[in-house]
Each structure stands twice: as structure tokens, then as C-alpha cells.
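Got a structure here, written out as C-alpha cells. Questions coming.
Apart from one protein chain that is not included, each protein chain of the complex appears where it belongs.
By written order: A and B. Residues from 1 in each chain.
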Amino acid sequence: MNDRTENLLLALPGLLLLALAFLLPIGQMLALSISGPDGPTLDHFVRFLSDPYYLGVLWRTVRLSFLITLICGAIGFPLAYIMTKVGPRLRLWLVVMVILPLMTSVVVRTFGWMVLLSRSGLIPQMLRDFDLVGRNFALMQTEIAIVVGMVQVLLPFMTLSILGVLTRIDGRLEEAARTMGCSFLQTVRTVVLPLALPGIVAGSLLCFTLSASSFVTPNLLGGSRIQVLAASIYRSVTSAPDWPFAAAQAVILFVGILLVLLPYIKLTGGKNG
Amino acid sequence: MAEVRLQTIRKSFNKTAVLHGISLDIRSGEFISLLGASGCGKTTLLRIVAGLEGVTEGRVEIDGRDVTSLAPEKRDIAMMFQSYALLPHLSVAENVRFPLRMRGIGNRDEQAEKVRAALETVQLGHLAERKPRQLSGGQQQRVALARAIVSNPKVLLLDEPLSNLDARLREDMQVELIEIHRRLALTTIFVTHDQEEALSLSDRIVLLNAGRIEQQGTPDEIYNQPATSFASNFIGSANLVPAEIVDGPQGPVARLGDGQELALATGETARGTATLAIRQEDLSLTTSGAGPAAKIRTRVFLGARNRYVMTLAGETLRALTPNDVVLADGAEVRLTVEPARIRVIRG
Partner (left out) sequence: MVKAVPFWLRVLAGVFLAFTALLLLAPLVVVVGVSVSESQFIAFPPNGLSLRWYSQVLSSNAYLNAGWISLQIALLVTVLATLIGGAAAIAIHRRQLPFSELWATVFLSPLVLPTIIYAIGMLMFWSAAFGPVNPVVLALSHTVIALPYVVRTTLAVLSESNPYLEEAARTMGANRLQRLWFVVVPQCVPGLAAGAFFAFNISFDEAVLSLFLRGPNLTTLPVQIYGQLEFSPDPSVAAVSTIMIALTIALIVIIDRMLGLTKFASA
């Protein structure tokens, strides 16, 4: 046995698993998306892209994902930055604060929001009590509910992405900037933010991808009236089974995400997976 | 204990040749240093002896047996790495026992006894149960040494093992290495870029330059009779001054670029263009008297000594003087050198 044989043997189970249970299924799905009763066809794509309803679903997906990513970045960056600056004890608690939701099932977290946002829930109740909204005000089954729920689901991903980069920044750079006359905020803007950019970009892409492809939270908080692409795919698989159409929608989602990811992958030479 | 024979070893990485046919015989029990700057191929040569690197051409023999294509684990050698390469999950004692365990030497009790003896040798018996990361750099280094000698290997290979230690510890370890080598008489190949280390430890020094053997000999020979300008510059970082050797009234003299002259030993036979190798400590500086005139550029205070950097005939020279010789920057000084201390290198 030589080195190459040994390493091939080590990698083999993983390669087999990925080939049989990952690449093959995805290939199968790609094939199904162009399958029709009389051979290959693009009908399913045409049907999706020419129907205003589905175009609306697509637009909502993009719009909401963008908004969710933006909010996650706006909260995630300061949160991660504060985490690098506080003492070890507080940092540990902040890590718990981020990890605990991350490691709790999405279903459970969404349930929490359902309780909080429902008609008689705490948040609408409080808004009504302060006379900020009318008596018929509702949050459930609105886009706001989806955004709030998804921000909570995805904020940990964004925070950890940025945190990973921030912890690797040499703290002396900030001290150096201060000795060169930068105020605290100037230092953050001219030193920390540019250096954290790779983390912010990676976190944003992750958030956008996960947001565009999730359906559990949007389904439960947005209801059947406010559909996003992933929820529409799920419906095409389960309630109104049309698998080739579901596959075509999945391909559209996949291509859309690739279009967002590709410039980044090119930029980093594909090193960050 | 065994002899090692290297025959015309050539080694290329991706068509870049790093060793150009090295032949070397190492006697049983000899302590030999491979000395050279980084990139000269010394570590590659050591790794070839270990079997961690194959040869492009040539032959490696240990104890008369051809081991050129033998795997390192079958060579009965021990190697100490620059980074020590202690297994972090094993205790000190388990680290030292590792080669015995892998080679199946002795039963558990015998192994324990050997481990104890090896740790005693490096004076670390009391730290046997610690993990490597709980030790200082010097202690880790001793563990690595104990681990290298515990299996009584045929050849002990040391890859710059002292370079990560601070100056004081390095001196202590040098003494320890000498004593251990004297006691165990292991055939030892020591790789270093530090000429002082090589001079103080070795029976023989092999000076490598760009994949070739530049010179080999005892530390005394290497230091006092450098054969090439590279050797004299590398060992003792001598000043190299181009000169023309001509016959003067009282014997041969070296004429420098600006016409000034330096007397050479009467027995010097070389004539014509040559390079003078003059050690820094052999130059004496006086404000008056005979000898070529040079101009002081900078004084570097070294504590016990002063180093003067000066210009002579357009060349930069360095001289080490006692610290009571104090000269101002820009001062003109006269240089004197014992003629016998000047080495003339032809060409």
C-alpha cells in the first residue's frame, strides 16, 4: 500500500456517500425539471416565468431575502464587534445568547414567534395598548412577521461569520489608528469595517441563501396567502403534487442563488467553500 | 552505532536540483555537522538519510546495507526535529516510550526502565507524567532528545534542534549534547546554520553551499584553513578584500584597489589577482603608525567589544576590538594585521 492508496481508502466512504446520496439525487432533479410526456421540454420553466403569480412569488422572495440580510448585517456587525471587545465572562454569555437559538430547531423558534405575534399575542397587544396601531391590527400572516422571524433565525449565522473574521484582526491595528488621531468611530469605520468585510460578505451570502431557500418559518408566519419560492416548491411537492414543476422551481432557486454566489466564489478563488 | 555512506546523492524537486552529487562517508560513532545557509540542501540531505525524502540519484548505506529505498520506519534511526514534534496527546514518558512501542522493543517493564534511564540522562525524570504543552521550550527539547536516544538507534539525526532556544539554554544544551554523545558514542548527523554550534560540537564539519560540499574537515581545519572565499566568509564572517599579490622589497605584499599595501607572510607563493580573507578579530586599529589607512563609518557597541565598520579602498570592512578602543565616526585609522593571519584565496 502506498500513500495515495491509503488516502483514497480514507476518502472513499465520503466520496461514495456524496456521489450516491448527493450528486445523483441532484442530477435526477435536474433531469426531472426538463422532463415532459414527450421527451425533454422547458415547459415547466416557461410556465413559471410567464405566470404573474409566480413572478410575484419570486420577487417577494428576493425582496424579503434582501431586507432580512440587510437587517442581519446591521445587527450582526455591532454585535460581533462588541463580542470581541468585552471581557471573557460576558463574551461567553453572548456566545450562549447566539448559539442557543442557533442550535434550537427552527420549528421551535418559529412557534415562539407565532405565540408572540398572534392576534392576542404579546407584541400586537402592547402596540394596541400604547395606541400605536388600530384595533384590527394584525402581525401574523404579514411580511413583517416573516422578516422578524427570519432575522431571528439567521442573525446567529451572520454574527458568527463576522465574529470569525473579527477575532483574527490584530487588535494593535486599532490602537495604532487611535495613536494616529482616529476617534473611536473613525477607527471602526476606517480600520475594523474594511478588515471585517470578508466576514460581512460571507455572512450576507449565507443569510441570503438560507433566507431565499427556507420555507418552514415563512410558511408558518406568512401563511398560505403570502408565498415565497421555497414554500411554493414545498406545495408543489406535497399538496398539489407536480414534481417536474417543483424541480423546475428548485432549479430556478438554485440558479438564482448561484448568480449571487458566483462573483464571490470567483473573488475568493473558491477557497471558502 | 553504525557507519553511514552517501554516494553521489542527487536530489531535484520539480526539476530544480538542490543536491548535486554529494558523497560522504561517516564513521561509526562520529559526530558530523552539516553546516550551511538556509536553502543549501543540508536539511534535504538529512531527510534523505532518514528516508523521509527519496533520492533522484545515488545510494545511501547504513552499516554496509543499501537502504536507499527503505522506508524510514525500517531504518533503525532516530531524528530530532526543529519543532521537536512531540506528540501532544501523550505524556512525556509515553512520548519517550513511543519508539520502543512502535518497534516492539522489550516488554512493558523493560520499556519503562529504558524510558526512565533516558529521562534521567536528560534530567527530566521528575516530569515524566506531564504533557508536552506543560513544559518549557528547553524541557520539550530534552524530551525530544530522550526520545531520540531511547531506542539506541544506529544513527541519530538532529535537524537544527537548538535553533528555537534562547542563547543561554542553547549553550547548556550544547554541553549536554557533547556529553551524551561522548557517553553513548552514537553516529550523529547534526544540521545547523550556526557556525559556532558546528565548531563546538562536531568531530567533523561538512560545509555545504548550493547543494555541493564546499569544504570538509575538523573544526580546527575549517576555522583556520578555509579553502574558499565562501568558507572563510561563512566561518567567522571574515572580511573579503580583492587584491593583487606582488613581490615587495621584504617579500610578498597585497596591493589593494587604491594602491595601499599589506604585508603577507614570507612563505606566501600566490601571485596575481586574489582575495584576502581577514577575520574581524585579527584587525587592529591604531590612530598612528604604519599600515593602510581606513575611515571609520560606524561604531557598534557590543558590550565586551566594539565593532567598527569602516571603508578601505572602497570596500566595507568590519573589525572587532576590545571595548577600550574608542574611535570617532569619520576618524582615519591605520590597520595592522599579523601577516600569518591573512589567508590568500586565489582567483
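As a working rule, a contact is a pair of C-beta atoms (placed from the backbone, for glycine too) under 8 Å apart; a residue touches a chain by one contact, two chains touch by 3 or more.
These figures come from a predicted structure and were not determined experimentally.
Asks: Going by the contact rule already stated, which one of B:Asp25, B:Glu57 or B:Glu73 would touch the omitted chain in the full complex?
Replies: Considering the complete complex, B:Glu73 is the one touching the chain left out.
Asks: Give me the chain B residues in contact with the hidden chain, please.
Replies: Residues 50-52, 71-79, 81, 83, 85, 87-90, 98-99, 102-103, 147, 151, 157 of chain B touch the chain absent from view.
Asks: Can you list, in ascending order, the chain A residues touching the missing chain?
Replies: 1, 3-4, 6-8, 10-11, 13-15, 17-18, 21-22, 24-29, 32, 75, 78-79, 82, 85, 88, 91-92, 94-101, 103-116, 118, 120-122, 151-152, 155-156, 160, 163-164, 167, 178, 184-185, 209-210, 212-216, 219-220, 230, 233-234, 237, 243, 246-247, 250, 253-254, 257, 261, 270, 273
To be clear about the criterion, only the chains that are shown with their structure count from here on.
Asks: Quick one: report the Å distance separating chain A from chain B, using the average Cα coordinate of each chain.
Replies: Between these chains, centre-to-centre, one finds 59 Å.
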